[in-house]
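In this view, the complex is presented without one of its protein chains, the others remaining in place.
Should a chain be cited, it is by its letter among A and B, assigned in written order, with residues numbered from 1 in that chain.
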Amino acid sequence: MKYAAPTTIDEARTLLAGDAGAIVFAGATDVVPQMRAGRPEPSMVIDLKKIDRLMSVSLDGDTWQVGAAAPSSALTSNAAFAADFPGLTEAAGLIGSDQIQNRSSLGGNLCNASPAADSVPALVVNDAVAVIAAADGERRVPVADVVTGPGQTSLAHDEIVVCFELARPAGGTSDAYLRLIPRTEMDIAVVGAGVRLTLDDSGNVSAAAVALGAVAPTVVRVPAAEAALVGSSLDDTALAAAAAAASDACNPIDDKRGTINYRRQVAGVLTRRAAGIAADRIRTRNGQNGAS
Amino acid sequence: MSRTHVNCEVNGDAVDFLTEDGESLLNALRDELGLIGAKEGCGTGDCGACSVIMNGRLQCACLIFAPEADGAAITTCEGLASADELHPLQQCFLEGAALQCGICTPGFLIAAKALLDENPDPTETEVRYALAGNLCRCTGYDKIVRSVLEAAVQIRTPA
Partner (left out) sequence: MSTTEAPPSTGTNGNGASGYRWVGTRPVRHDGLDKVAGKARYAADLNLPGMLYGHILRSPHPHARIVSIDTSAAEGMPGVKAVVTGADFPEAPPKGATRNLMCTVIARDTVLYSGHAVAAVAASTRREAKAAAEAIEVTYELLPHVLNISDAMADDAPVLHDNLFTRGVEPRPTEPSNIAARTVYERGDVEQGFAEADIVIEREFSTQAVHQGYIEPHACVVDCDQEGKAVIWASSQGHFMVRSSTATVLGWDTSRIKVIPAEIGGGFGGKTTIYIEPVAALLSTKSGRPVKIVMSREDVFRATGPAPGAIIKMKVGARDDGTITTAKAWLAYENGAFQGIAAMLGCMCVVSAYTLDHLYVEGFDVVLNRPVNVAYRAPSAPAAAFAMDSMVDEIAERVGIDPIDLRIQNCPSQGDPTPYGPKWPMIGLRECLEAIRDSDHYQSELPEGQGRGVASGFWFNIGEASSATVNLNENGTATVITGSPDIGGSRASMALMAAEELGLDVHLIQPVVGDTEVVGFTDVTEGSRATFATGMAVVEACRDLKEQLRKRAAKTWDCDVEEVEWVDGSAVHGPGEQEPLTLAAITGNAKRTGGPLGATASLNARGAGPAFSVQVADVSVDQETGRVTVERYTTAQDAGTAIHPSYVEGQMQGGVVQGIGWALNEEYIYSDDGNLENPGFLDYRIPVASDLPMIETCIVEVPNPSHPYGVRGVGEVGIVPPLPVMANAVADATGVRISDLPLSPPRVLEALTAAES
């Protein structure tokens, strides 16, 4: 097996195109355990961390560009990013230990295509777009459309996720991500729930996005939960309806991490709680703005 | 199989070694450089016994391909003490009985150093979460957490 560390996207794509057994990696936090377990057995591992654009986190006008190989810790330590996307930052900060977060990346978390990836529901509710380097230039794909099934993506072999574009949230908007794990750290999500809300001046929900992880083969967006929230004041009835819709949207499996019933039940609970956290964040920020 | 020549800095020394590309930095440190402090407890990034600081960031050496270390600066447990003095963390671990079998100790020391470098005055909860990536099966963590908190005090207020 060969190791390559290209410094440009073109170089990386050329290496990938030239070797059907090559794979790209950033933190290798999934790839190395998988290789130890016997799959994959790549002929080449292409390290993306030497490519500047894949490692940078920057605000370009009203759009954040998050390099696909930037470590989670680059997000959790970026106060401006965390202020715009506290839920997504939380999700990145939940992936494994500090050791893992210094290597794990949003691009890797997405392309590993685990149904339980923590950052993906949080990216989806924020309408993140994946910028993909392809043979004929770059294409932009909603994050929700990248993963097609467990371990499967819509990327061609020689395509690479370069970065994620995230529009800065409008006023009165915030997000939250919660997951259920048996321990306090180090586990894979049994259920994950990302919620983004926009509140109008009277405190009612004017826009909502809800996405669930680990409850179906891919991340599930839950329009019925969103509809239940929109127009509401996040009263108990609306929250209960959103929770019920989230539970209904699950198509989970029984496995070593949880049961079907458990996942359904907890998906609703986490949706309700995440909505509450997102709303509190908006109110707190509005309160601060009002005070200043 | 041809081997790759890697140049890096380990504990302040310029070193080089030859490695197969698929080898882990952990095995390179242990087998090529004889630095046995970092241990393999799992090989999958779940136990933290192989923790090192590479380019200022705490990482599991078992997840790093050895060639990635080319040009990098690495700190291992062996680099904590000076010629005549232990690092306060090492001293506090000894005095606080924070080790039993000792296999996880190098990883804990490195992870704790990374924490205190960033946050010299952590709460107990912050220490516990910062060390969550390091498994210890002997101590129940109690004396480890106390020793890290004590070391933080000593580092903040040198005698």
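Criterion: contacts are C-beta pairs under 8 Å (C-beta built on N, C-alpha and C of every residue); 3 or more make two chains touch, one makes a residue touch a chain.
Owing to the predicted nature of the structure, the values given are computational and were not obtained by experimental measurement.
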{"item": "Contact list for the unshown chain, restricted to visible chains", "value": "A, B"}
{"item": "Selected residue (touches chain absent from view) among A:M44, A:L180 or A:V210", "value": "A:L180"}
{"item": "Positions on subunit B contacted by the hidden chain, ascending", "value": "20, 22, 27, 30-31, 35-44, 46-47, 49, 76-78, 80-81, 86, 90, 93-97, 99-106, 109, 124-125, 127-129, 131-146"}
{"item": "Hidden partner chain, residues of subunit A it touches", "value": "33, 36-37, 180, 182-188, 190, 255-259, 261-262, 265-266, 269-270"}
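To be clear about the criterion, only the chains that are shown with their structure count from here on.
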{"item": "Separation of mean Cα positions, subunit B and subunit A [Å, integer]", "value": "29"}
{"item": "Contact set on subunit A toward subunit B in their complex", "value": "1-3, 5, 27-29, 32-33, 35-36, 45, 47, 49, 71, 73, 96-100, 102-103, 184-186"}
{"item": "Touching residues on subunit B, where the partner in the complex is subunit A", "value": "4, 20-22, 24, 43-46, 48, 51, 57-60, 62-65, 67-68, 70, 111, 114-115, 129-130, 132-134"}
